[in-house]
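Missing here is one protein chain; the remaining ones are kept as they sit in the complex.
Right, chain A next:
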């Protein structure tokens, strides 16, 4: 049984089915404590998050679920430093995210990969898949490869690009030179995922990575995520979704948000089999059809 509303329930247990058991169960790499956030001018101020806690452990996939307006995106934007909280604290690898140039923030930015809802808005239409994937890599790796010379850097980058494309299930030879306009939504989203993983981030954030994608292509995106989990067992993952049907296949832990409050949190199987709150039950019913 899960202990609701108790901080102890947030601490991570060994991965389900024994997967990643060697890497999980430690300290959270990303930790969010007591986050409050409001939007709007004084007269129309609306609080969207109420003392929210969240922990992401190495090698673990955490799903943040809830309906529209529940605060999922705001919470993860704050956790990844794209938004400032009114109060509360975010720490990455023990270092506080305090402003854009704080050591924690610089480190998180270097070590995280982001995937968004609409792949066509997040890929540059003038760049090929290969260029999009290499761009992030070049910027991040230039310091490390400077001594090896430009040629070595290019080889290294090309290898990483090919590797990333095959991880997401796209044929590298076919896709490396392809432009977004010649891709379906599902293919473009997998290129966006390849870009996010190319630099071997320690933590990946995917915000509604499937809701803009055709149902038949969502399966391929799910496959891409599960391959990432298999090939990179130490990488942590945060997936934001309103659809339990999607996260059931991939998440070890879920955190259910409703109107800015944590409704419940715990092991995915546990929450799905024994939802404690009426709202979670509603979400589950909505995914069952």
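Here is the rule we use: contacts are C-beta pairs under 8 Å (C-beta built on N, C-alpha and C of every residue); 3 or more make two chains touch, one makes a residue touch a chain; residues count from 1.
Convention: contacts and distances are computed from a predicted model.
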Missing chain's UniProt protein name, "Deferrochelatase", "siroheme decarboxylase", "Diguanylate cyclase" or "WG repeat-containing protein"? "Diguanylate cyclase"
Could you pull out which residues of chain A are in touch with the chain that's been left out? 17, 67-69, 184-185, 214-219, 222-223, 226-227, 242-246, 248-249, 269, 272-275, 282-289
